[in-house]
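A single protein chain has been omitted; all remaining protein chains appear in their positions.
We just call them A and B in the order they show up, numbering each chain from 1.
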Amino acid sequence: MATRNLGALLVLVLAITIREVASVFQPISDSHRSAASELFTPAEGSFGSLEEAYEALRSFEILGIDKPDIRGASGESVLDKLGSSSSAPKDLFYALKVNSILKCEVNKEVFEGIASRLKAVVNGASSLLDIYYSIGSLVLIKNQSSEVDVLLADADGIFRSIKSLSQSDGRWRYSSDNPESSTYAAGLAVEALAGVVSLASSEIDQAMIGKLKRDVSKLFDIIEKYDDGAVYFDEKVDQSPLSTTASVVRGLTAFAAVTSETLKLPGDKILGLAKFFLGIGVPGNTKDFFNQIDSLACLESNKVSVPLILSLPATVLSLTKKDQLKVKVSTVLGSSAPPVTVKLVRAFSSGSKDASIIPSQELKFDKESRYHFLDVLPKNVDVGSYMFVFEVVLHDSEHETIYATGGLTQVGVFVTGVVNIDNAEIAVLESDKSVETQKKLDLAGENAVSLSANHLQKLRLSFQLTTPLGHTFKPHQVFLKLTHETKVEHIFVVGNSGKKFEIILDFLGLVDKFYYLSGSYDLQLTVGDAVMENSFLRAIGRVDLDLPEAPEKATRPPPLAVNPYLKYGPKAEISHIFRVPEKLPPNHLSLAFLGLLLLPLIGFLVGLLRLGVNLKNFPTSAVPATFGFLFHVGLAAVLLLYVLFWLKLDLFTTLKWLGILGVFLLFVGHRILSHLASTSSKLKSA
Amino acid sequence: MVKPSSSSSSTSQDALALINSLRSAYSATPTTLKIIDLYVGFAVSTAIIQVVYMALVGSFPFNSFLSGILSCIGTAVLAVCLRIQVNKENKEFKDLAPERAFADFVLCNLVLHLVIMNFLG
């Protein structure tokens, strides 16, 4: 538990140290390829939409992965999109884009129909998106089948109409009636304009082009930048910085491709854009991935300036293993750069901006591995984190216009080594600083000292850390942890005075902090640093403390830190206890008793017969006889009702029926009984 | 009070005499009362059988057991009441016609068995 925490702390500190230095950008590598092939997985053979299909195909194309066989599904969807006369410009656009990769054969008439429709759209369109998709589609048609006439008759007009959407700060509006201006729209607009220029039947007048160039350069004034040189375009509304930047980059490169003369853009901005895209690493979702890869591809082959990325295969150099300092210069997609020389301008320890520790020198170039390397680090390089400043110089000067190297590049490098620990000792001191017991420690190996102290004594732990070059070394973490038997633990930071690390635990002052818990404490020393190859977290033995009895108002020791995985994990399942069903008697026994219950009844009937039950009281004359009969029927009905009540009826229906029957019984019974009474009284009187 | 404590033989013959006189006295009772007595005996014996069953098996569906026993006892008690009321020798119930007594008996039985059925579960 605690060790895990410490480990996590180490990692954290490591991360922090890396972040402190300028970060290094790796070009697109195989990690991207594997990520792509698992990100873009067609669901049952085809992608959800043509747009996704295009993104997937395009990414595969750029990364040089053989595209999965989705020709069939996507192809026919492309065809019917193109075939149907009612598909929106957007669908057409992506269909054509997919087609440009899949190269399905589409006959000329279809293209012409589409082209005519799209031209109509373009001439009539007011919203930027329609124009963008239409122009884009036209451009694609132009690229795919040469003989279709896609040239725009009045390119100037369209150009102006699009240009009319531009804002003073270089951003654009989506449509003339929408005041909201957006950088994303700017990217689209520039791309659309590039398309217009390429489609123009006649030459667009240069004034407009010039205006456009000024807009683009204005756009670069509102660029955002990170501290590590990455720059990007941000969007206030609905678009992520990545997609915004990507659209701008697309528009920019497309425009640069069609314009005759180069547009002047600062190379470091282009490099910054490249760094931005690279800095993202491997995005998680397809959209970002596509944007990253696609715009990197645009940057790779743009006409403004191709960024060159200087990257280090390893930024951690171990002194013990005598690692070489290797540097690689490549384009963003990892293809090899033109011949350059890499100079290590200077290197200084990142903590202090003091003088360079390595004389400025050129790195040697290794042909087959295409690495520039510094064969051996100079002797005066000690462990620690350093800033290496490189400069990339192109060999032949006409490359200067094509490539952007970004001048000096600053890379953080860790030089690690074995820090040796000496005269480490642990001692128990009396209150008057006189040493009571003292033990040497070998912090390199295992050691289990066992000390004992009372609350009047002190515990002192001291050791020295020296780098291979003999300087004192200050690691990030030096902790001493005391763990009681009852898992109550206390962590102390070991401070350093001068060249030796020393901590003195005065138990007299710590009794309350120790919750007056006497007994044996396990000692554990942690010394850790990013550049210390022999960082350790080691038990160095135990100390038996006897502390005074806890007074009344002493603070109780805190409850043990419960393991979060237990705390937030699923609770133990509640086992419900149901009442055990009573044991029922065997069936035959019950049946036997049922039969037994019949015996008294039989006896009763027999007795009746023997007594000679007489019905002579039963009235002979008709009316009372019927009443008597009805009376007994009524009784029988009530009993039947009871049986029904027992079997299925509920109380209230029963009571209702009982009421009805009761009235009937009352009437009939009264009649018959009164009749009987009168007869009997007659008998008496007679 | 009297001599049955004197000797066992005297008590035995006393008992015999008692039995005889009891039988003779009982034979004098009218048939209707005998029927009622029979009915009472029937109910009581049924109750006793149920009690024996309970003793053997246990009274798990307690409400059923209770309703069984109490229905028997209740009918027996009501029959005894009826017998008391229709008894000619009984001076207290001169003004109460036996028919009226029977009507009450029927009513009471109906109520009793409604409750029994409700309680039987």
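Criterion: contacts are C-beta pairs under 8 Å (C-beta built on N, C-alpha and C of every residue); 3 or more make two chains touch, one makes a residue touch a chain.
Convention: contacts and distances are computed from a predicted model.
The UniProt record for the undisplayed chain lists the protein name "dolichyl-diphosphooligosaccharide--protein glycotransferase", from the options "Dynein regulatory complex subunit 3", "RBR-type E3 ubiquitin transferase", "Triggering receptor expressed on myeloid cells 1" or "dolichyl-diphosphooligosaccharide--protein glycotransferase". The omitted chain makes contact with just one of the residues B:32, B:50 or B:67: B:67. Of the listed residues A:109, A:147, A:177 or A:227, the one in contact with the hidden chain in the full complex is A:227. Within the entire complex, the positions of subunit B that touch the omitted partner chain are 1-2, 4, 11, 14-15, 17-18, 21-22, 25-26, 29, 62-63, 66-67, 70, 73-74, 77-78, 80-82, 84-85, 89-90, 92-93, 96, 100-101, 103-105, 107-108, 111-112, 115-116, 118-119.
Here, only the chains that are shown with their structure count from here on.
Separating the CA-averaged centres of subunit A and subunit B is a span of 86 Å. The part of subunit B that touches subunit A in the complex is made up of residues 31, 34-35, 38-39, 41-43, 45-46, 49-50, 53, 56-58, 60, 97-100, 102-103, 106, 110, 113-114, 117-118, 120. Of all residues in subunit A, only 582-585, 589-590, 593, 596-597, 599-601, 603-604, 607-608, 611-614, 635, 638-639, 642-643, 645-646, 651, 654, 658, 662, 665, 669-670, 673-674, 676-677, 680 touch subunit B in the complex they form.
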